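All protein chains of the complex are present and in place, except for one that has been dropped.
By written order: A and B. Residues from 1 in each chain.
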Amino acid sequence: MELTTLLYGIGLAAVAVNAASGVLEAGRKPFDLFGMVVVALAAALGGGSLRDVLLDRPVFWIADPAYLVTAIVTGLATFALVRLVRLPPRLFLLPDAVGLALFTVIGTQAATSLGAHWLVASLMGVITGVFGGILRDLLCNEVPLVFSGQLYATASWAGALALVGLVAAGVPMGWAALAGGVAVLAIRLCAIAFDWGLPVFSVRK
Amino acid sequence: MELTTLLYGIGLAAVAVNAASGVLEAGRKPFDLFGMVVVALAAALGGGSLRDVLLDRPVFWIADPAYLVTAIVTGLATFALVRLVRLPPRLFLLPDAVGLALFTVIGTQAATSLGAHWLVASLMGVITGVFGGILRDLLCNEVPLVFSGQLYATASWAGALALVGLVAAGVPMGWAALAGGVAVLAIRLCAIAFDWGLPVFSVRK
Partner (left out) sequence: MELTTLLYGIGLAAVAVNAASGVLEAGRKPFDLFGMVVVALAAALGGGSLRDVLLDRPVFWIADPAYLVTAIVTGLATFALVRLVRLPPRLFLLPDAVGLALFTVIGTQAATSLGAHWLVASLMGVITGVFGGILRDLLCNEVPLVFSGQLYATASWAGALALVGLVAAGVPMGWAALAGGVAVLAIRLCAIAFDWGLPVFSVRK
């Protein structure tokens, strides 16, 4: 499979997974159907939109409506599923972690391919990975997961830096992307399982 | 009258109406004069700015300062009026509904004229119509009207889809825009009058 086809598939999967995480979180709130769709769209498209606007690229879901359709369809399907089956409350943490990994890889790769500085490229990975989830949590009036104490944006940045470093070391983009994505997912899942966090500094009362 | 002249006039009217709605809401808060102007500008220019940034068009009030001047003048005039006359508290709901209809039409039309996919174009109408009001409500520390339960963004989306559908069916843009705008206004005013809302789903406690 060609690299561009692979990245396209990963992109659609990331959008679907994040739309599902949005509905799984919004489903615990008294939202109407439209509100659900809005949260799904914000979670699925928010990070990549901010990245594209900052990089002055065409916004991905405007250039290719397949992403928009994927987000709406996955959101509605998740909604139907959630009405039928009782799901454990914190289930959305898993698709959220997968979405974080996929979006981090896509964002870093997109910025790298435009010739961005490695530090900028890694930050674009973090923005793509994190911003949709921040929007979702703000719309649901929850404290954003990013600020929850368990490693989240740090996991994204570590994976993005791994990707950029491997590419600089001559590793082909496909393998570097795989390694970076696995790193994000592994760190994030460990952070949830073992309550990993950076030390907190409170300088004065 | 030519279509472009008509749309230009509608645009200025929408900006004026939304600036007025901003001052009418901010007037109930202990804001200073500058704060009032900021709320008026956010309400009047926020939605269209986000649309233009996403579509990568020149931002409308930077390309043509007439919109900026209109927003500031209308905001100050509304402020003077509000100081002289006692107005009913929820009066801003009416200009807000008119602004929602006008901006929905303009946003959908702008995206359509750039060749956007119909689903993207209708969403651009919703973003143009809704985002300025969300900014206004956030700055005034009110729960955004969009999330209030009564049809709001749904009214905008219904009208935008009507516009896009009529154009696809061969109706000239002018008539399709009129029909779409009237649909938004009618649905929104009925939603306020009869407390229409989508059913709310709360999946679990």
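The rule we apply is simple: contacts are C-beta pairs under 8 Å (C-beta built on N, C-alpha and C of every residue); 3 or more make two chains touch, one makes a residue touch a chain.
Given the structure is predicted, the values throughout are model-derived calculations rather than measurements.
Engineer: Touching the absent chain in the whole complex: find that residue among A:Ala13, A:Leu93, A:Ala116 or A:Val182.
Structural biologist: Among A:Ala13, A:Leu93, A:Ala116 or A:Val182, only A:Ala116 touches the chain that is not shown.
Engineer: May I ask which residue of B:Leu68, B:Leu114 or B:Val182 touches the chain that does not appear here?
Structural biologist: For the chain that is not drawn, the touching residue is B:Leu68.
Engineer: Extract the touching residues of chain B with respect to the undisplayed chain.
Structural biologist: Within chain B, the residues that touch the unshown chain are 27-36, 38, 49, 53, 56, 58-59, 61-62, 65, 68-69, 79, 82-83, 86, 89.
Engineer: Considering the entire assembly, which residues of chain A contact the chain that has been omitted?
Structural biologist: Output for chain A: 53-56, 116-117, 119-120, 123, 147, 149, 153-154, 157, 197-204.
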